[in-house]
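Next up is a structure, given as structure tokens.
Note that one protein chain of the assembly has been removed; the remaining protein chains are unaltered in position.
Let's look at chain A:
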Amino acid sequence: MVGRIYMSFCVMLLIVIIVSMVYFVASKGIANFVNGEVKVSEFLFGTKWSPEADTPSYGAFPFISGSFLVTLLAALIASPLSICAALFMTEIVPGWGKKLLQPVIELLSGIPSVVYGFVGLSVIVPFLRNTLPGQGIGVAAGALVLSVMILPTITSVAADALASLPQNLKESSFALGATRWQTISRVILPTTFPAIMTGVVLGMARAFGEALAVQMVIGNAPFVPRSLFESASTLTSVITLGMGNTTMGSPQNNALWSMALVLMLMTFVFVLLVRMLERRNKI
């Protein structure tokens, strides 16, 4: 009985915390739109961000597009690597392959963002600068750093999905005379596809919200980049750079909260996507 009350209390507290957080971000985020300081359309699609100018403009499109760009690129780079790693651990060499890869993947997820950012700045940026056009700092560097950061998420979800596949499905395939490659490509991957996609979406959610590591290598110029090797910004990098320097309640500060609101709504979209994929998964 005591345990039950305690548990109910914890759950209630959690709900109160979540609801008040959503309320807080939403109320701050819409302040600029409610008092007429900024139009919603101007905020979402305006490309000019100059909050300190005499006639300030708060166009957040460069940041929204920057967030989507690095997130999609990171997912494109990380997904094939992760899916191969998961297949390697579960289907190709379940013995020593899993023993070797599992701890490495877990290690990757435990490294703090600032370390990823610093490694990106010290290794990836000079490499890009010396081999490709541009200064190294930019969208490509951000996407590469992010792709390493989301590898563990996608790999572990994909590996779990592959491991939970019914054994008889594979055995039937082998019994029909299919090779291991045919089994993987025609049976295993198609049946686990929704579950693997769940991992990809979770990885994208992580990439979309990541702030520090990206901020260090992407350059943070408030413009839509013209190439992958040019400086750009994400929603999170602008929020972290600006939040401490602006005073609460100023239009600029409220504009940053509006960006936080956009991030939160995007998280809802990602959660919704995962839910839909899970439903498809139950066959």
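By our rule, a contact is a pair of C-beta atoms (placed from the backbone, for glycine too) under 8 Å apart; a residue touches a chain by one contact, two chains touch by 3 or more; residues count from 1.
Here is the rule we use: contacts and distances are computed from a predicted model.
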{"item": "Chain excluded from display, named as in UniProt, from \"Purine phosphorylase\", \"Phosphate-binding protein\", \"Indolepyruvate oxidoreductase subunit beta\" or \"Sugar ABC transporter permease\"", "value": "\"Phosphate-binding protein\""}
{"item": "Residue of A:9, A:45 or A:174 in touch with the missing chain, whole complex considered", "value": "A:9"}
{"item": "Residue touching the undisplayed chain, where the options are A:25, A:121, A:163 or A:276", "value": "A:121"}
{"item": "Touch list for chain A against the chain that is not drawn", "value": "1, 4-5, 8-9, 11-13, 16, 49-53, 121, 125-126, 129, 135-137, 215-216, 219-223, 226, 230-231, 233, 238, 240-250, 252-253"}
